[in-house]
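One structure is given below, encoded as structure tokens.
One protein chain is absent from this view; the other protein chains keep their places.
Entry: chain A
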Amino acid sequence: MHSRSSPHVVVVGAGIVGAAAAFFLEAAGARVTLVEAEAPAAGATGASDGAVSVASKRPGPMMALALEARAFYRELAARGVLEGLFHPRSTFLLARGDEEASLLERHGADLAAAGERVVARSAVDLRRLLPGLGASVTAGIEVPDDGHAIGYEITARFLARSRPALRRATPVRALKLRGDRVAGVVTAQGEIAADRVIVAAGIGSAVLIGLGDVLVPRKGQMAVTDRAQPSGPAIGGHLMAATYLAAKRGISLDKPHIGLVIDPLVTGQFLIGGSREENRSDRRTDAATIAAILREALDFYPPLAGRRVIRTFAGIRTACRDGLPIVGPHPAVDGLVVATGFEGDGICLGPLMGACAARLALGEAPATDVSVLSPRRFAVREVAQ
């Protein structure tokens, strides 16, 4: 299957990006070792909502990338790779009051300008489409072409379809360099030699790639309910508060720390999130934050009062200081490719960014222009070795 000359690539991190990179590397003929500190999808990938959403993106490069990334999901689903795991659905962005409605109007215009289908919805429309919607919702926009995917399912599928050598519970402590070229990784269990290395280790990437304080953890707490019905999404789309957008667009409204999303899962359950807690990297949840999220959720969708919360959890988003992910060849080390900093957009962007990182690691130009995400925009301090 592999020729003797096929390069050996070590991918650090078995989240959705690392697993996708491994899949596309194998497909391109490389030998891959996937080195994971814990277990596949143990980080943000396994602790996030499943929005494959253009609707939620900031205008500019993120919106453009999300459009391509979502199309890539559709393509992979059609090709069979992600068959059965990508579920098309609408996103409803919801406003409470005039201030939020005008924010949505602006956002809708930005989406339309980027080529996205957008339908303005009156309060009456919304109540027809989403029976039970709260009285405080005054207007909204529907983005019909979004979708849903579960991060850990996508990760597991990529791993099942490519079967890279997978090293669980193997934290990478440093990179091994030969001159200014990467030669492998140093783990707690010894060195692993490599021709190329992709670092897709979320917040754990920072120390490895010498981009010190460029990456910051941003914790998000979420709750999962029991089933509202035996299976299938219990409401006709993904609900997202305008305040969530405000937080993403850097606009300060009155509740910037909670960006409410109500994610109807294919199991008939609801996933409700989430908080945005700067510089918090612990994964515990607290009742005060969860209760604040749930109060918001009840205001938007009162029928949730009949549900039970069966689980709460927190994920750590890896946020980049300038708000853009970091994807590209390392500025100071040859053969090293970085793919991290996806914050809350990793599930949406993950497969595409993994594919791009794979091409870059093989010295090829990716199908999507990701030069705007290049780590060259930051000054490198020191690479751990």
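The working rule: contacts are C-beta pairs under 8 Å (C-beta built on N, C-alpha and C of every residue); 3 or more make two chains touch, one makes a residue touch a chain; residues count from 1.
Note that contacts and distances are computed from a predicted model.
For the chain that is left out, the UniProt protein name among "NADPH-dependent 2,4-dienoyl-CoA reductase/sulfur reductase-like enzyme", "Aspartyl/glutamyl-tRNA(Asn/Gln) amidotransferase subunit C", "Cytochrome c class I" or "Carbohydrate ABC transporter membrane protein 2 (CUT1 family)" is "NADPH-dependent 2,4-dienoyl-CoA reductase/sulfur reductase-like enzyme".
Among A:A22, A:A42 or A:I192, the one in contact with the hidden chain is A:A42. Between the chain not shown and the residues A:F313, A:F342 or A:F378, the one that touches is A:F313.
Touching the chain that is not shown, out of A:V261, A:L304 or A:C320: A:L304 (per the contact rule at the top). The chain omitted from view is touched by exactly one of A:Y152, A:Y244 or A:F342, namely A:Y152. Interface residues of chain A facing the missing partner chain: 38-42, 46, 152-153, 156, 159-160, 166, 168-169, 223, 225-226, 254-255, 257-258, 275, 277, 282-292, 294-295, 297-299, 304-314.
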